[in-house]
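All protein chains but one are shown in place.
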Amino acid sequence: MTVTTSLNTHAQRGAPSGRIGRVLGGFGTLLVVPAIILVLWAVVAASLQSLVFPGPVESARGLLADLERPEFLAGVGTSVRLLVVAWLGAAVMGGLLGFVLGQSPFWSQVFQTPLFAFYSIPKVTLYPVFLLLIGLGEPSRIAFAFFHGVFPMALLVMGATAGLDRRLVRLADALQLSRTQRVRMVILPALLPTVLMALRISFGLTFLGLVLAEMFSANVGLGRELVNNVAQVRVDRIAGQIVLIALIALGPVLTMLAIERRIRARMGIR
Amino acid sequence: MTTAVVERRAGLSVRGWTVVLGVAVAALLELAPRVGIVDPFSVVPISEMAIELTALLQTSEFWASALAPSLSAVALSFGFAVVLGVATGIALWEIPAARRVVEPWLTVYYAIPTFALYPLVVAVMGVGLGPIVLLGTMFAIVAVITSTLAGLDAVPATVIRLADSLQLSTYQRATKVLVPAARPYIITGSRLALSYALIGVLASEFVLSTTGLGHFISRAYNDFAFADMYAGVLLVLLLAGAVNALFATLGSGEAGVTR
Partner (left out) sequence: MNASTSTKAGAEVTVRGAGRRFGDLEALSPTDLTVEAGSFTALVGPSGCGKSTLLDIIGGLQTPSTGELRIDGVPQRGPRRQSGIIFQEAAVLPWRTVLDNAAFALETQRVAKAERRRIAFDTLRRVGLSNFAGHYPHQLSGGMRQRTAIARVLSTEPDLILADEPFGALDEQTRTVLGLELLRVVREAGTTVLFVTHSISEAVLLADRILVMSARPGTLIDDMTVDLPAERSPDLLGAPEAAQLIERIWHRIRGEAERALAEQGAR
């Protein structure tokens, strides 16, 4: 692994065209799995009745038809807006909480158990409590999505902060860094790969929480659309909407993953 | 410079403080509705949840329509996820080309709300145990695949060379060498998988189903039967706690969330 990463960096240094090729190559590898899924999907759909199980083409048509409906677009807009608000909240609050708790290995050990518990419980069954306490509107959905994303963020940042390389701390001591220098030049760069990973995981779980909340109680949004279509047995639209949800999730996630990989490769960690 | 002395703050060890934290949360849940910090109509004191739950657990109807379907769905999902996940993990590890193609998707898998597939599955298969187990398995399996791969990567090269030299069959190689060697990681992955299976099953039941604990809670909410609802929520939390405790005693509890 170390050998391949250093080889990559050398190639990067040597030839800029090689770098583009590598990116395209990576992108190509990335497309293999969706291509296989698409082919399997088409084959299965063709061998079954297409009314019960739509193929990719019907689904694409369903999605295009949806995208012409203004109320659908408004629903997607609402979902994306709530997702961004909840995710930013989870990232900032979770990150700060993890960073503060991580200052003390002792307290981070104490909080490890409850944070992990909140991360791993089936939070969906708590959604009615949110509705009872906050009401049926958007704030409940934001809070519930936030509730999904904040714990993994806090847990990962806390672990990384508490486990910071002792050598770096001693180096900072020896160089008499000021508090801000210490955070800006040593601690944050050392935590960066973990923070990026935590942002990515937190994003996915926040989105999951939002879709669940929308399926259960919302009047607009992607989750609502899915459930409506189940009632109307519009299977082609459901499939199209799932593709749309996957695309919305993949954009930011793949971008974050690419940045994270770059930074990790530069630092020589997997 | 490791000292055998357990570190303490204000006389309490890490475990002690964890217990204090738990007791404090329970006390808050008990007192908040009684003192009036929250509306007692919206949140029931935890002691009343427990009393209601005890009553529920004594009715056979609750067992038959809520607990039994959920537990069997979780057990099936978990079983499928571990068996298929380990097998998939080994296959990917043995075929590097396949791994190269699949691995990025394993990394981003939990970032896509796969749960969105559930309405599609229901629309195609109808409500029932099948779609719920399928969703539960899908939620859990990737954790097992990922940890199996990590475990196999950590196996010393000499062990693999030994396996090569013995000329074992594919099946023997997997069961006699690879799985035992990667066991600690597989256990960690299974711990997550059980949590995920529980999440997947309860979420499916909660959103669209006619049976199960998740359905029980959502129906109780819609019927304004909040005492029942909170009893169900408490049971879910107890189940999740039991799952964590089970594996905490089994494994040494290393590696929480990764990837």
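A and B are the chain letters, set down in written order, and residue numbers restart from 1 in every chain.
The criterion applied here is as follows: a contact is a pair of C-beta atoms (placed from the backbone, for glycine too) under 8 Å apart; a residue touches a chain by one contact, two chains touch by 3 or more.
Keep in mind it's a predicted model, so treat the numbers as computed, not measured.
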Chains in view touching the one left out: A
Residue of A:Leu164, A:Leu177, A:Val220 or A:Ala258 touching the missing chain in the full complex: A:Leu177
Absent chain, residues of subunit A that touch it: 2, 5-6, 9, 13, 167-168, 170-171, 173-177, 181, 185-186, 189-190, 192, 263, 266-269
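Everything that follows uses one rule, which is that only the chains that are shown with their structure count from here on.
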Whole-Å gap between the CA centroids of subunit A and subunit B: 19
Subunit A to subunit B touching residues, read off their complex: 29-30, 32-33, 52-53, 106-107, 109-114, 116-117, 119-129, 131-133, 152, 155-156, 159, 197, 200-201, 203-205, 207-208, 210-212, 215-216, 222-223, 226-227, 229-230, 233, 235, 238-239, 241-242, 245-246, 249-250, 253-254, 257
Touch list for subunit B against partner subunit A, complex: 7, 9, 14, 17-18, 21-22, 25, 38-39, 41-43, 100-102, 104-105, 107-108, 110-113, 115-117, 119-120, 122-124, 192, 195, 198-199, 202-203, 206-208, 213-214, 217-218, 221, 226, 229, 232-233, 236-237, 240-241, 243-244, 256-257, 259
